[in-house]
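Here the structure comes first, spelled out in structure tokens, and everything after it is commentary.
Heads up, one of the protein chains got dropped from this complex, but the rest are sitting where they should.
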């Protein structure tokens, strides 16, 4: 039904619909006029970082953050192009795998520098802001324009269950560790490393399951003549505009730039906390955690304003799930391989924030319908979490 | 459909329906024969308080509690009358604003006397008892008579999300404060005051949002010829029976009486805990927290027995939301202005009780249908909470 009406609306609408499995591409399409000017922050950042005359870590922090937004956007484009080239099924998987490269690269650099609590704060921030800000703002925008916005319940439910799982996976060892008295640091490290490694493997299994399920659904949808109950439109193959080498080149350059910018940011974080009085938690959870989501926020709101709330949910919850079920376990396991093991222990305030976010998201998405008040409630919870971490200068 | 059948049922049913936005008025209508005799406790309380011969703080506590019930009921009537005079939209807002005057006045007096933990206990009690006792008893009564009772899912969902938000707003700073070691008391006070003030402003924003949403819905309903999906009947203007000055007079006198009775209660609380062995937590959460809800309990059960479960939910959840999103932030902000700052920190047991209540309420209201077993489950949770606080003589 939806598909038919879309077909009647002509090519442009179909094109948007056809991206349903690759939100980033659409995000880039929709955002092109808006953020390309951010490119000027790349040379500025490098100048501040490497020309002694301009050396200023506070400026460096902010220009690097702004530069990261545009590079993350290029990376998204390149991923899309590669995904289009290899076909829908594998492309969807590639897209899912690469779309969190910025978080992965930043996390790797932070972990390798021993900034364990900063790394975790950015993961917490990425999960929370995708759930509350990306989805919340989209609900608010869509709900304000259309009254009640609808979305397919099953996907929201599955994603919420996956995010709950990830939240419990960090809640369980943290609750345990906070309430028992380990005999020695060695003992504590041994237990927490064992728990963290195995829990991460289970989270990766949950991620793998969700990918397999999504691909199976997808295959059912394109091979079945009757449309699936989820009311998803038939996905079309995206026509790649870039050559293979071009895509690979942009991917490589973007990744490299992200590595540099992440390096600048993590080096300048001490100046930020010292001069501005911002806590490291606030910088990690609210400032850095949000950067990778600026693109997602714009595209989620854009599609919500087109009354495609299902897609907004997909964008926000997919991104949150990927950080929780893919980026975090991969980084924790990498940290063990790197010999600088990061445990799955988060601070009590982080866990409370994760749990609050996932519970309110589950509550609001439970019936497949939302109004703008629900979006406002999600944004207000984010505000309250932001206030807490703004004052949290004791957690590390 | 519902509206039509109501219209056919004649005037009396319409009259009940027309109060949907002003449950207190209906409450008073339904309860008139029952509680007016409680008026005798007013002179008794004053006699006990001011005539040295009768001085007995234990009696004073109970007579003041009983007196508070009847005065809260007058206040509700006066508010209704004023609301009827100014028209439905603003009247609804006024009604919402004034209906929690008893909690506000009691809280102000407790805060000004430095009874911070008593004040918080009464807020916890008001929120919990509205959710579990008012709604639970109504579900049990309605479910017992009608099997499955139904209510509009959207309003229950929005109210539950608002209550979740408020619960998380006290959970987050409390979890933080319980797990970090502040360097000094000054530091702790500074952080918690900052967090409390900003969090309260966010809660007020959530309250404002819910009021704006309710008014917008309301306007849609009365201007749209087609009936809203929520199946709410057309609200009619209530005819005011009292003159403006009469209403204002009753409002003023009731408020004054509430202030006196609150004063009596908070002065006699030490005798109660000393002689009866009741903990301050039990008195605050279970005894005082329930008093303001006796009227709401009666009316919620009454309308549930008329198979109007939607209205019962409205009564209980509105009252709980108003305490959580309006009374608590206003009092915390007032306490800062008064120079006796009260933080948003609640005891771990209070937070566990709030979280348990809101989660079970969300679980039970999730599909818009309830049976009496669900009501019993809510009442049993309240009983379990009551047992805990009955034995809780260590939290302050």
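Per-chain residue numbering starts at 1, and chain names A and B are given in the order in which the chains are listed.
Basically, contacts are C-beta pairs under 8 Å (C-beta built on N, C-alpha and C of every residue); 3 or more make two chains touch, one makes a residue touch a chain.
This is a predicted model, so every value here is computed, not measured.
Taking the full complex into account, find the residue in A:44, A:160 or A:364 that is in contact with the omitted chain.
A:160
So which of B:39, B:188, B:205 or B:376 would be touching the chain we can't see?
Residue touching the chain left out of view: B:376.
Considering the whole complex, which of A:191, A:248, A:305 or A:336 touches the chain not shown?
Result: among the candidates, A:191 touches the missing chain.
Even though one chain is hidden, which residues of chain B still touch it in the full complex?
With respect to the unshown chain, the touching residues of chain B are 148, 178, 347-349, 351-353, 356, 359-360, 363-364, 366-367, 369, 371-374, 376-377, 380-381, 383-385, 387-388, 390-395.
For chain A, which positions touch the chain that isn't shown here?
Counting over the whole complex, chain A touches the hidden chain at residues 153-154, 157-158, 160-162, 164-165, 168-169, 171-173, 175-176, 178-182, 191, 194-195, 198-199, 202-203, 205-206, 209-210, 213, 229, 359, 362, 366.
Keep in mind that, in the parts below, only the chains that are shown with their structure count from here on.
Using mean CA coordinates as chain centres, what's the gap between chain A and chain B in Å?
Centre-to-centre distance between chain A and chain B: 39 Å.
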